[in-house]
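One structure below.
Note that one protein chain is taken out, while the other chains of the complex remain in position.
Letters are used for the chains, namely A, B, C and D, taken in the order the chains are written, and counting of residues starts over at 1 for each.
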Amino acid sequence: MAGARMTTAALSDRQRSWLRRAGPLLLVVVLVVVPLVFPESVNETIARIGVFAVAVLGLNVVMGYAGQVSLGQIFFLGLGAYVTAYGVSNDWNIVVVFVLACLIPAFVGLLVALAAARLGGLAIAMVTVALPIVGVPLAKRLSEFTGGSQGLSARFGDAPEWSGLYDDQWRLYLVLAIGGAVFLLTRNLVRGKYGRVLGIVKKNENVASSVGISPYRYKVLAFTLASLIGGVSGFLYMLVIQYTSPETMSFGHSIQLLAAMVIGGAASIVGSVLGGAYYVLVPQLTNLVDPSLTALLQGAVLLVVLFVLPGGLASLARPLGRGRRSRARHDPAPLITPSATTKSGSAADTPETERQGHP
Amino acid sequence: SREGGGDGATGAAASPGITDTTVRLGISTPLSGSTAGPGTCTVAGVKAYFGAKNAAGGVAFGDGKTRTVEIEALDDGYDPQRAKANYDSLKDDVFAMTAGLGTPTNRAWREAAIADEVPQVLVMTGDPLFSDTQESPWQLGFVPIYQNEGEAFGKLLVASGAPHKVAILSQNDDYGAGYVEGFKSAVEGAANIEIVDELTYEATDTSVDAQITQLSASGADVIFNAMSLVPLVVSALQKAQQLNWLPSWFLPSNTSSPGAVVEPGGGAAFPGIYSVSFAKAPASPAFAGDEDVQTYLAALKEHGDYPDAPAFPHCQWSWMVGATLEQAFTTMTEPTRDDFMRALRSIENFEAPLMLPGTAVTTTESGQPAVPTVVVQKYNGKGYDTVESLG
Amino acid sequence: MAAELAVQDVSLRFGGIEVLQEVSFTVEPGQIFGLVGPNGAGKTSLFNCISGHYRPTAGTVRIDGTPVQGARPATLARHGLARTFQHPALQLQETVLENVLLGAHTQLPGGPLAWSVRTRRTRRAEERFRGEALALLERNGLAWAAHLPADELSHGLHKGVELCRALLMKPRLLLLDEPAAGLPHTEVENLIATVRRLRAEDDITVVIVEHHMGLIAALTDRVVVLDHGRKLMEGTAAQAQSDPRVIEAYIGKDAADDVA
Amino acid sequence: MATFIQLIVDGLSTGSVYAAIALALVLVHQATGLINFAQGGMAVLAAYSAWWLLSRGVPLVLAISASVLLSFAFGAVVERWLMRRFERGDPDTAVVVTIGLLTLITGVCGWLFTYNNQQFPSLFSLDAVTFLGVSVSQRSIGTTVVIVVVMLLLQALFAGTKLGLALRAVAINPQSAAFSGLPVERLLMVGWGLAAALGAIAGALVAPQLTLTPGMLDNALVYALAAVILGGLSSPIGVVVAAWMIGVLENLAAVYVPLIGYDLKVAVPFILIFVVLVVRPQGLFGRKTVVRV
Partner (left out) sequence: MTLLELEDVTASYGPVQVLDGVSLSVPENGAVGILGANGAGKTTTLRAISATVRTGGRIVFDGEDIRGRRPDKVAALGIAHVPEGRGTFGDLTVRENLRVGAYLRKDRKGIESDIEYCLDLFPNLQDRIRSNASALSGGEQQMLAVGRAIMSKPRLLLLDEASLGLAPTTAKAVYDAIRRLRIESGIAMVVVEQNANLAFTVVDSATVLETGRSVLTGTSAELRGMDEIRRAYLGG
C-alpha cells in the first residue's frame, strides 16, 4: 500500500506543478483579452466586480484569515473614495492620489486597530460597526472636504489618445492591473509565514504567543492591511463609479460585504473574487427578475447558496482536492500478531477503492 | 460611452430606445430599503399614467407618429453605486431616464448622463444642481427645489406681521439644509420673526424625542420641521403633545400626508399644521369628487399595480411627470434625445392633472425645476386647504 | 546554550484561590527537571508563570539571571523558551506539517512586504524549515502523517506533533506538560529515548510535568513535588518516590502492588 | 433642570426600545451561542402578523398573543430547517445566514404588506403622566415595565431552572450535552422559539412608536447589539441597564456636548463600549469566561 500511496502522491504532484505553471499564464491571457471582446456595459460590470472583489479581499484578510470580525470594511472603501475624489477634484497627480488613497485609510485603520485589537471577539465587531455608523454623519459634517450629503463627483482615468481604447476598456485595464496586483500580493502573503500566523491568531492566541507570535501585533497588522486594501478598492470605486457620497459607506453595505465574503468563501482568494461578483451581480439579477422584490430575492439567494455550500462558492473547488488525497495510514509495529500488518494493509486499501466512487 | 458624441448629434437618425411605434423610458429608484415607500410611488405614478395612455392607443408625438410608452424601472436601494449600474445597463436601450428618487442616487450618474447625452429628466430631487441648465444640460428636476418650499412658508410667516418665535428641526442632509436655507432667506431681516433654536437629526435615528424636548424649552410658537421620515414626524407630533407644547407646525410636502402622518400624530391638537404642496391630496375630502383624482386613483390600481391608497405624494408627483413627459412628446418633431430636451424645456404654464390651482409646470426658466412654485396649505382636520395667510 | 531557570518565591492567586504559594527552585543549564504533584497542585500554572501566560502575583522567575515574570509569552518564546500544552492545541484543519512549521516563525526572515513579493530569501527559508520540520516528524515516527490534516490524527498522536512544533523552535529551555499522557507503554519508552537524545545532541534545559512516575524516574535529574500550590519536597526522583509525604499525597501507598 | 430630567426620561424610554430587542438577542446567544441579526426582522414579521389579525378585527391583546405563539413556532422552524445546518460549522457563516434571513423576511414583509408605514395600536395610551415638570407617556411606562418583567423572567430562567441550564449546556458543548442525554436538537428549537416569541413581544411594544415598516428595527438593531455587548452577553439585567445607559447618555451627550451634537450622538454607545470593555472585557454584568492555557 505504501507504494500505492506514493504513486498517487506523485501523480497529484505532477498535476499541481503543471497547473502552477500553466494556470497563471492562462489567467493573464484572459485578463488581457477580456476588455477587448466585451461590450461596454459588460466591461463596466466586470470593473465594478473588480472594485468589490478587492474590498472583499480586504475583509477576508482581517476576518477570513485573522478571524477578527470587522463590520467596518465599507468605511475604508468610502474613505479611499473620498480621498481620491478630493485629490482628483483638486487635480493632484493621480499617482500621489493613489498612494494617499492607500495610506490614509491604512493609517486610520492602524489607529482604530491599535485600540480595537485590545478587545476580544464581538467587542471588536462592535467597535468596527461604529466606523460606518459614525462615518456617515461625520462625512456630512466635514462637508468642505466631502461635499456633504451631496457627495463628490470626479471623473478620471479616461483612455489616453495613444492607447486607441475606449474609456471603459482603459478603465477596466486599470482595475484589472491594480486589482490583480493587490490579489497577487495578498495571495502570496496569506501563504507561508503570515498565513500560518493569521491562522493561529484566529484559532488560539495562547499557542500563537507560545511560538513567539504576539497576537496583538498581528491583529493590528491584519486590520491595517485590510484598511489599506479597502482604500485601494475605494480608489477603484472612484475610478469606476466616479461619484461618492455618505450613502456609499452606509452600514448596510458593510453587512452586504460581509455576506459577500462568506458567500464567496471565507479565507479564500478565489472566494474574494466570487464574493465581489456576488455583491455586484445579484442586485442586477434581482432587477432582471423583479425590481420590486430585491430584498426577498437577495435573501433567498443568499440562504440557498449557503445552504447548499456552507463553505461558500469557493468550496466548489476544494472538496475535490481533499477527497482525492489518499489516506496515509499509521502502521505501528506489530504488537501481537505479524498478520496484523497485512490485515491493516488491506484495511487501508478498501477505503482507497471506495473513495474513487465518490470523491 | 463608446459612441462618444452619442448619435443624437447626427440629427434625424433615431436615438436609442425609440421606434416608430414605441418609446422606452428608464427609471432608477429605491424599491427596497428605507426609502422604498416613496420610491415605489415614483414608479407607480408614471406607470399608471402611460399604462392608461397605452390602453387608449398610445401617445401622439409631434412627429405625427403614435407611440406606446414602455417603462423600465430598476431598484437601486438608494445606493449610488447601484444607481450608476442601473443607468449603465439602461442607457443604451431607453430613450430617456426619468422620475428617479434621491439626490445621491441621481448625482451618481449625472456626469455620465451628460457625457453620454442621455436625458435625466423630471427626477424627484429638490437638489438645485439638476435644474441648472449650464451645469446640467441633460437634466431637469421635477419637484420644487427644497429652498422654494421652505421659502414659501417663510414668506407666509413674515406676511402674518405678528411676532413669531421659530424653532427649527431639520434632517441632517441636503434635504433638510435646503428647506432651512430657503426658509431663512425668506425671513431674512424680517422684524417679526426670531429663530430661537435650531437642531438636526439623522435619517437613521429611531427617535427625535430629545430634540423635541429641547426645542419645547425654547418657548417657540412655530416649529419649522423639515423631516422626510414619516415615523419620526408622527412621533415628533406626539411627543410635543405629551410635553404639551403646541406650536404652529410646518411640515414639508413629502411628509404631510393627512392619513399617514397628521392623523396618527394627532395633528388636530395643534393651532395649525401647515405644509406646502402643488398636488391635490387624494385623501382630502376637498378633492373626493375631483375627476382628476378619480381617474388617477383608478389608473394607479389598474396600471400602476399600486392597490392601496397612495401613502406618499410621490405617487401623485410621478403621475404629473407622466403628463409632463407627454406634453414634451407632443411637441417633439424628431425622434431624438436632443429634440426631446428642446421640447421638454419649452413647456410653459402647463396645468398637469392633479395640480393645485396656482401651480403649473414651467420648464423655461433656468435654475428652476419643472414645478417652480408651491402653495402653502393648512390642515383642516381631514385634508388641506390652500391659505394666503397664517392663522 | 542551555538556559538556567530560577523560580523564586512565586505565588499566584485567582480571586480567593491560592494557586501557588512561594514556590522556589532552580534548574541548572542542561538539566532534565521533573515537576510532579497531585491534580490541581499548580504545575501547569507554574509553567504558565514561567512561559508568561500567567503573571505571578508575587515572586520572580529568572532565565539566565534576567527576571522575566510579566514578560509577554511571545517575547520569551523569541528568547528560546518553548512549551507544549497539557491539552494539545493544534490547527485541526491544517496539515501536521503546517502545524509543526509554526515553530519556525521566529526564525523565518522578512516582513509582510518581503513575503508578499516572495523574495528569494523568504522562499529559501520556507524550504529549509520544511525540510527541518519533516526531519523532526521522521524522528518522532510521524513522517507518515505530515500531510494529513491534524484532526485526522488520533488524540495520543497530537502530543507528538506538539513536541515537534516546540522542538522546531530550537529552544534553550523546553517545558513539557504531561507529554506521556495517553501514550501506551511502548510509546512512552520512545518518548524517553527522544528526550534523552535531545539532551545529548542539542544542549537544552528541559522541565517536565508528568504523572507517569516511570518516565520521571527514567529521565529526570531532579524533581520538585508540588502539593496545593506549595513545594512539598525537592530531590531526585528516587528520593521523591520513597518520601512518605509524597507517597501519602501523590503516589499512593500500594501503587507498587498494582503493577503486576 | 426640568429639561435635563426630561431628557433622561426620554433616554430611558428610547433605551427600552433597544432593550426589547437586546433581550431577545441575549436569549438566542445563551441558547445557541450566536448573534442573530434576524432577531429584529422576526420581531417585525410578528408585528405584521398581529397587525394583519387586527385588520381582520381580532382584538389587540389576542392578536399580540397569537403573534407570540406564531413566532415561537416560526423560531423553532427556522432553527430546525435552516440554522440546524450551520450550528456546528463556522460561526461567521451562521451569522451571515441570519443576515440573509433578515433580508428575506424584510423582503417578504415588503412584498406582502408594502413598504408603506402602517399604524400599529399600542397596548398603552399615549396620554402623558406629568410629575415635577417631567412628562412621560403611559406607553413608555408600560413598555418599560413589560421589559423589566421579561428581563427578570429571563434572569430566572438561566439562573435557576433546569431548562435554562440545559439550553446553556447545549450551546456550550453540544456533544457532551448529547452524551448526558439532553435532547440537543429539541433544545435548540426551543431556544430559538423562545427568542422569537420574546422578539414578538418586543415588536408589539415598539411598533406603535416606530410605526410598522419592513425595516422598522434595522436601526434599533445596531443599538441593541451595542447594548448586548456592553451589558455582557450572559446577563439579561446587564443588557437592559446598558440599553438604558445608551439611551440616556446619547441624549445628554447630544445636548450638552457640543462637539458631539445630535449628528454624532450615535458614536456614544461605541465610545461607551470601548471604555467599558477595555476595563471589563466581559461587559458590565457579564460572567467572566476563563480561557485556560
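In this section, a contact is a pair of C-beta atoms (placed from the backbone, for glycine too) under 8 Å apart; a residue touches a chain by one contact, two chains touch by 3 or more.
All figures in this text were calculated on a predicted structure; none of them were measured in a lab.
Colleague: For the chain left out of this view, which of C:G70, C:P109, C:G131 or C:P184 touches it?
Modeller: C:P184
Colleague: Looking at D:V136, D:A166 or D:I260, which makes contact with the chain not pictured?
Modeller: Among D:V136, D:A166 or D:I260, only D:A166 touches the chain that is not shown.
Colleague: Using the definition of touch stated at the top, determine which of C:L76, C:L108 or C:L157 touches the missing chain.
Modeller: Looking across C:L76, C:L108 or C:L157, the contact with the absent chain belongs to C:L157.
Colleague: Applying the definition given at the start, please give the residues of subunit C touching the unseen chain.
Modeller: Residues in contact with the chain left out: 14, 17, 37-40, 44-45, 86-87, 152-157, 178, 181-189, 211, 213-214, 249-252, 255, 258-260.
Colleague: Footprint of the hidden chain on subunit D, which residues?
Modeller: 162, 165-166, 168-169, 172-173, 175-185, 234, 287, 289-292
The rule is short, and it goes like this: only the chains that are shown with their structure count from here on.
Colleague: What is the distance in Å between the mean C-alpha positions of subunit B and subunit D?
Modeller: Their C-alpha centroids are separated by 36 Å.
Colleague: Taking each chain's centre as the mean position of its Cα atoms, how many Å separate subunit C from subunit D?
Modeller: Distance between chain centres, rounded to whole Å: 47 Å.
Colleague: I need the residues of subunit C touching at least two other chains; which ones are they?
Modeller: Touching at least two other chains: 53, 85.
Colleague: Could you list the positions in subunit A whose residues touch two or more of the other chains?
Modeller: 133, 137, 140, 206, 252, 292, 294-295
Colleague: Chain touch graph shape: choose line, ring, star, complete or other and state it.
Modeller: Contact map by chain: other.
Colleague: Among all the chains shown, which pairs meet the touch rule set out at the top?
Modeller: Taking the chains two at a time, the touching pairs are A-B, A-C, A-D, B-D, C-D.
Colleague: Help me check something: in the complex, which residues belonging to subunit D touch subunit B?
Modeller: Against subunit B, subunit D makes touches at 2-3, 6-7, 10-11, 13-14, 17, 106-107, 110, 114-117, 119, 126, 128, 135-137, 209-211, 213-216, 218-220, 223, 250-251, 254-255, 261-263, 266.
Colleague: Quick check: in the complex, which residue numbers of subunit D touch subunit A?
Modeller: Answer in residue numbers: 35, 37, 82, 85-86, 89-90, 92-93, 96-97, 99-108, 110-111, 214, 218, 222, 225-226, 229, 233, 263-264, 266-267, 270, 273-274, 277-278, 281, 291, 293.
Colleague: For subunit D, which residues count as touching subunit C in their complex?
Modeller: On the subunit D side, the touching residues are 293.
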